[in-house]
Each structure stands twice: as structure tokens, then as C-alpha cells.
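Notes follow once the structure below has been shown.
The other protein chains are all here in position, but one chain of the complex has been omitted.
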Amino acid sequence: MKILYFAWLREKAGIGEEDVSPPETVTTVAELVEWMKSRGGGFAEAFANEGMVRVAVNQEHVQTDHPVAAGDEIAFFPPITGG
Amino acid sequence: MKILYFAWLREKAGIGEEDVSPPETVTTVAELVEWMKSRGGGFAEAFANEGMVRVAVNQEHVQTDHPVAAGDEIAFFPPITGG
Amino acid sequence: MIRVQAEDFDVGQELEKLSDGNHGVGGVCSFVGLVRDIAGDKTIEAMTLEHYPQMTEPALAKIEAEAHDRWPLEETLIIHRYGRLEPGDRIVLVAAASAHREAAFEACHFLIDWLKTQAPFWKLEETPDGGQWVDARSSDGRAAERWLTDKPQDKPQDKPKGKPNAAE
Partner (left out) sequence: MIRVQAEDFDVGQELEKLSDGNHGVGGVCSFVGLVRDIAGDKTIEAMTLEHYPQMTEPALAKIEAEAHDRWPLEETLIIHRYGRLEPGDRIVLVAAASAHREAAFEACHFLIDWLKTQAPFWKLEETPDGGQWVDARSSDGRAAERWLTDKPQDKPQDKPKGKPNAAE
């Protein structure tokens, strides 16, 4: 699956975009976030305060119980400050 | 005093502007309107439905108990439809 | 800023002036009123706006001052045309510039609502049946009246919660 990071999540993760292949046990956004954190370093830092992280799966805002699967585009970002 | 008429009041009165010298007993807008009506013709018609007549004395919206005096500019018009 | 004129106006240019050189402005809300080609079930060929010249500018100035009393505004604008206008023509432009968008929206809404009942203009519509003076609408009266009781929601002492940012 393709992961995108925006704003300070991008800065903390140290990367804007990557392709990842988490283990099969990762089936939801919440599980993906746990796995992300387990990678340590910037990723652990980016997801340290999960309350500040929003997620979109295939360009749709979703909650953390939303399923994720191979081929999805998953974006992590802070609360939006558009307009 | 100077009297101005606008919109359909002007059309009914048949005049846009006139100088009048009502008797001394006319001291309020209401009394002026009564005197206007007594002049008959288009004036009586213009003021036939007093509920539809608004008035400004010296360019300020006022109620019918507002005083009037020589030298005043008194304007009669229907409810405003600006904007 | 107030203008009463027969000529058309350039909306972009007018709005630009509201924030020009003032970097404290975070938002400009504006409303442009246009002549429609229908009114109820009648076709409108044209509309003539009559006004009371000696009173119009003082009335608009009063409406503008009232807006500044109620909201923290950087600048406001009222341009009202008179004379004969055709469908699609601009009649009026009102705008409010503020640091904060709520104040800009509320003040702009207030300006147009009060113009409808306080600015000495009268509209004569040309229909296939002849000229017809437009009746005041009770909905316009109610729209204006709500501002008599509503309190501004964005006064300085009641700013948005949370850290302000440079974009409003």
C-alpha cells in the first residue's frame, strides 16, 4: 500500500511518500498505525500523539476502524487548516 | 415648508416637490397629513392608505407624532425597496 | 466607503480597495445584488430605481456606522445605483473587511438587510403589463429586524477560541 504524509507528519516521518507491505495482521487503520509506530524513529514520533493524526483512505476521510488493504492509498495528516 | 413625494406617492400627488404653508394648527406629521388630504384630488388619493405612507423630516425617518415647522423638509414615500 | 451613482462599478477593483495596504484584513465578505428577469410570475424588462438624493448618503453613512459599532471591521463599502437598469445589471454592492471571517459575514449580511429597509430607494419594474412599483416584502422587514435583537458574535471581547492564525 502507498502511504502519504503531510505537514508536520511529513517532517517527523522524514518522508513524504512510501510504499509499504505490512504483515497480514494489519487490516485496519488503527492496526496500520500501531505497525507504523513499531518501526520506530521518525515514524514513532509522527504517531506519538494519535489524537492529532487524521487519515484518508483512497482520498476519503475515514475513522481508525476503517479497513486497509494492499493497493490502497493511505494519507496521514494533522487536522486540516484550509480556507 | 418643503414637501417631497417619491415613487407612487409622487405619481398620485401629481407633483414631486412643492412649498406649502399649512395653517398654524398643523404642528405634527399626522396633522400635516390630515391637512394634505383635505386639499383633495391627487393628495387625498396619495394619502388614502396611510398605513402605506412613510415620512422623513429633514432627512430622518420619523413617526407621525413628530413635530413639523416652517422651514422643514418633509418627504412622503412608500415603504423602502432598496438594496 | 459609500457611493450613490448611476454608473456601473467594477467589483474586483472595489473589493481590492477594502484590504489594499492593510495586512490586518483576513477576510472580505461581499454581496452583489442584480436585476432578475422575473418577479413572481411576471417578466421584467427593466427596473428604474428612484431615490431621495438629499437623504440617501446620510442614510447609507448611518448604516455603515452602525456596522462599525457592532463588529470589529477594518473597512466597509456600500455602492448603490439609481436610474434605469436591465436584467443582469448590478444594483448594489456591499462588503465588509475584517480580521475574522464571522465579523465580515455578519456585517455584510447586516448591511444588505438594513439597506433593504433603511435606504431611501424605490423600485419601479417594467413588465409587459406596464410599470409597477415594487411592494416592500415582509420578509425584508423580518430580515432587518433580527439585527435589532441579535448580538454580534465576534466582538473583540468574544474572539474565536484557540490560537488565532494569519489566515481567516
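Labels A, B and C are assigned to the chains in the order they are written; within every chain, residues are numbered from 1.
By our rule, contacts are C-beta pairs under 8 Å (C-beta built on N, C-alpha and C of every residue); 3 or more make two chains touch, one makes a residue touch a chain.
Note that this is a predicted model, so its numbers are computed, not measured.
Contacts to the hidden chain, counted on subunit A, fall at residues 4, 6-8, 56, 59, 61, 73, 75, 77-83.
Summarising the interface, subunit C meets the missing chain with residues 10-13, 15-16, 19, 21-40, 44, 47, 87-88, 91, 99, 101-102, 104-105, 108-109, 112, 123, 125, 134-140, 143, 160-168.
Here is the rule we use: only the chains that are shown with their structure count from here on.
For the pair subunit A and subunit C, the distance between C-alpha centroids works out to 46 Å. Annotation: 28 Å between the Cα-based centres of subunit B and subunit C. Averaging C-alpha coordinates per chain places the centre of subunit A 73 Å away from that of subunit B.
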